[in-house]
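So, chain A:
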Amino acid sequence: MNTSISQRLTPIKRDLSPRASVIVRLLASLFGGYGVAALTTVLLAQSLPLSRLDAVLVGTMVSFSLFAMMIIRLFSLRSHLRVVLEPVALCSLLYGLTLVLG
Partner candidate 1 sequence: MILALCLGVIAFSLMALSMFGHYKDCFGRAPTRAEQRWLTGFAWLLLLGSYGQCIHYYHLGYGSIVFFGVMTITALSTILLLSYQAKRLPLVLTLTSVFTLVFGGSSLIA
Partner candidate 2 sequence: MKETFFRSMTWLHTWAGLAVCWLLLLIFFAGSLSYFRHEISLWSKPELHQAVFQDYDQRQVEQQITKGQAYLADKAPDAASWTISFPSERKPYLSFGWADAPKAGERRGKFHEHVVNQDGQQMITDIRDSRGGNFFYRLHFDLHYLPVVAARWIVGLATMAMLIALISGVVIHKRLFKDFFSFRPAKGSRSWLDAHNVSAVMALPYHLIITYTGLITLMFMFMPWGALQQYDGDVRAFRADLNPARIQEKPGDTQAPLFDAARLVSQVERQWGIAPLKQVSITGPGRDNSRISFTLNSEQTVTDRRNLLVFDGVTGELKSLGNPESVTYKTYDTLMSLHTARFADWALRGLFFLCGLLGCAMVATGTLLWAVKIAQKQQKAIKTGARPSIGLRLVDGLNISFICGLPLATAGFFYANRLLPVDMVDRAQREVDLFFITLAVIAIVALWDGLRCTQSWRRWRQWLALSALAFAALPLLGAVTSGQSLLSNMADNQWTLVGFDMISLLSALALGFAARQVSRTKLISSRQGATSRLNSKSATPSTANTLTPRAAVNKKESRDLSLEEARQ
């Protein structure tokens, strides 16, 4: 059991150093997570079938849980490529939706 752990602890050849890994995840989750949260707020505020104030309230209140979920997700992914690409993709998708539905 112990030997297999130490084998798995050996970093893969092309992977990032631990410090770089943390920095990438931190930046991706802070900016990407915030972006996803903000775009979802706008999307919900403009497309929910509620009064203007109510839609804004729902969108804004919910956004923080999305931000938290993004941070959790990006810190649990193994592939650093996905850590960068997932928030970019999500933000682009959400932005597209706000344009289409707005």
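In the analysis below, a residue touches a chain if its C-beta (ideal position, glycine included) is under 8 Å from a C-beta of that chain, and two chains touch if they have at least 3 such contacts; residues count from 1.
With respect to how the candidates were assembled, all candidates are chains of the complex that A comes from, given by their letters.
Everything quoted here is computed from the prediction, not taken from an experiment.
Within this complex, the numbered candidate that touches chain A among 1 or 2 is 2.
Interface residues of chain A, counted against candidate 2 in their complex, comprise 5, 8-9, 18, 21-22, 25, 37-39, 41-42, 44-46, 50-61, 63-65, 67-68, 71-72, 75-78.
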